[in-house]
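Here the complex is missing a single protein chain, while all its other protein chains stay put.
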Amino acid sequence: MSETAITAMAARSAPRRMSHPAFWLASIAAALVAIIALRAFGSEYAYFAATFVLQYVVLATAWNILGGYAGYVNFGAAAFFAAGAYTTVAIGKALGLSLLPCIAFAAAVGGALGFGTGILTLRLRGAYFAIATLCLSVVLQTLVVNWDYVGGSRGAYVIRPREVPWPFDSYSGYLCAIMVVLAAASVAIARSIETSRLGLGLAALRDDEAAAEAAGVPTLRLKLVATTISGAMMAVAGAPLPYLGSYVEPNSAFGLAYAVNAIAMPLIGGTGSWAGPLIGAILLASLQQAATVTISSAANLLIVGVVLVVFVCAAPHGIIGLFRRRA
Amino acid sequence: MDPDLALLLNGIVSGLLLGGLYAAAAAGLSVSFGMLDVVNIAHPAFMVLGSLIVALLWAATGLDPLLLSILLTPAFWALGAAIYVAYHHFFERRGDEAIQGLAFFFGVMFIIEVGLVLAIGPEQHFVDAAYANTTWRLGEIDLPLRMLVPALVSFAAIGGLVLFLRRTFTGRAIAAVAQDREALRLLAIDPVRIKRLAFGISIAMAALAGGALVVVQPVDAWSGHVFIGRVFAVVIMGGLSSLGGCVLAALAFGVVENVTASFYGPSWSPAVAFGCLLLVLAVRPQGFFGRTA
């Protein structure tokens, strides 16, 4: 077969992919449209609901980088999320900084925590890794409960600044816009990882670590990279939480809702691609947001649990998998 | 006696009694996780389900809660067998156990817990066993029967389970399935049937542990969560499939947790216990009391 024939064959039926810059531009455009649309709508409830849904987009996307791409199930998503929230509380109190720098600090703290988790669990696989992350979550919650500076078990109040940056009409609107940007950025990051050399290596180690090593993939290093990025992004998802409710306490920040949703959303959407957690988070979070109006928050979690079980049983590759006969 | 020493001794003794409870909670998991390789993180949720059913039945009948939990075991066995059938059908058979299987039990855990909240409310439930307010004293050491009786019942149940696994044909088949699936096929034993039976036993053990738990402390729908780390810690430290190791690890765990609580306050005890597990996982994942891998 000639060179050109080979090239043609490679091009044929290989899925056409958008380039990285194009995807980032598309994400920025989508974020701008969302911000303008929400601003035009301008209702406090719409801001709150959108922020609620978008924090889950960030959380689910972040979880999926480790859980979906690398195949390491993290049961401690709530701990990373809470680490972000408490970074905002602690840094805000200690340095008097506003939310934006706090988000950067949260990313650093979450990344460090993720790196630490990675180091500690470097040689653990499967269920052992999952259990270790669960333990980490409890240890971290215990530390926060016993840390009086951030309110201990009583929780901490965070006062929203009175001045609202231009062009927003309320702090909720500003918060919502930040969340839109974070969500767009995390989806773009996830997509960039997925289609890069890193994504290929993670997929290889997810399927077979020994075979990946034999193919030259530095599995331990990639695992550390994935735990760090995933941890940083989960903490970023939690950073705005104190401003969202003006109050944060350990039981809600470490809440099970975050742990279960972080897992359920990617699994329901499909773990193999960036679109999975996005779809899963929008569907499941909207459903919960709609349900809290009508039914109790407990019934809410029940819905998540049932949907999760039904999906992992009936559609193991998620909604994406239902449409794509691959993976 | 020196008050600190008395505190320490009491901490150790009640830690051992607490360990009895942990052993009961972990023994079932040692069967499912250790022997069958089914990562049932909903195990503590089944235990809490047992506790709350016992509490309701106790309120209705006034019978002894531990007796009630024994009466519950057949129903829990059937529930466990049914869950295993579903798990096998959807995951094990497909070879999709890893992420999907974990998520399945995670979802089952939520369904149980939230279902309990919706059915009987989020408040704590308790039982008053006839012996609950009696405390035996050995010198300076207290032996509250509220702790002692559940611990003894737990040890008896685990002893029974060990005998069953060693002495009966079915029991030995369960132990064999942990070692080698193919060997069973050669003996014309269906490994799926054996695993179904064994998983049922593990859930039945959760019912017993639930009875023990509700005698020891008030229970609400979420009480299982603190047990997830504990029971996995105990099973892993005990060397997975060894019930003897599981009991030793449970006792050690109870003592560490209880002594920490006595000296530094109860809010620190989970961190110490879970910190231990993290260390075990990081340093010696095959456990301390089991066979070396």
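Labels for the chains are A and B, by order of writing; each one numbers its residues from 1.
Please note the rule applied: a contact is a pair of C-beta atoms (placed from the backbone, for glycine too) under 8 Å apart; a residue touches a chain by one contact, two chains touch by 3 or more.
Convention: contacts and distances are computed from a predicted model.
The listed choices are "Nitrate reductase subunit beta", "ABC transporter ATP-binding protein", "FxsB family radical SAM/SPASM domain protein" or "1-acyl-sn-glycerol-3-phosphate acyltransferase"; the UniProt protein name belonging to the chain that is not shown reads "ABC transporter ATP-binding protein". Among the displayed chains, contact with the absent chain in the complete complex occurs for A. Across A:111, A:151 or A:201, the single residue that touches the chain missing here is A:201.
When you scan A:42, A:167 or A:218 for touch with the missing chain, the hit is A:218. In the full complex, chain A touches the omitted chain through residues 1, 3, 6-7, 9-11, 13-14, 197, 200-201, 203-204, 206-208, 210-220, 272, 326-327.
The rule is short, and it goes like this: only the chains that are shown with their structure count from here on.
Chain centres here are Cα averages; for chain A and chain B they lie 32 Å apart.
Within the complex, the chain A residues that touch chain B are 67, 71, 73, 75, 120-121, 123-124, 126-128, 130-132, 134-136, 138-139, 141-143, 145-146, 153, 256, 260, 263-264, 267, 271, 296, 298-299, 301-302, 304-306, 308-309, 312-313, 316. Every residue of chain B that touches chain A in the complex is listed here, in rising order: 33, 39, 41, 86, 90-91, 94, 96, 98-104, 106-111, 114-115, 117-118, 122, 222, 225-226, 228-229, 232-233, 236, 267-268, 270-271, 274-275, 277-278, 281-282, 285.
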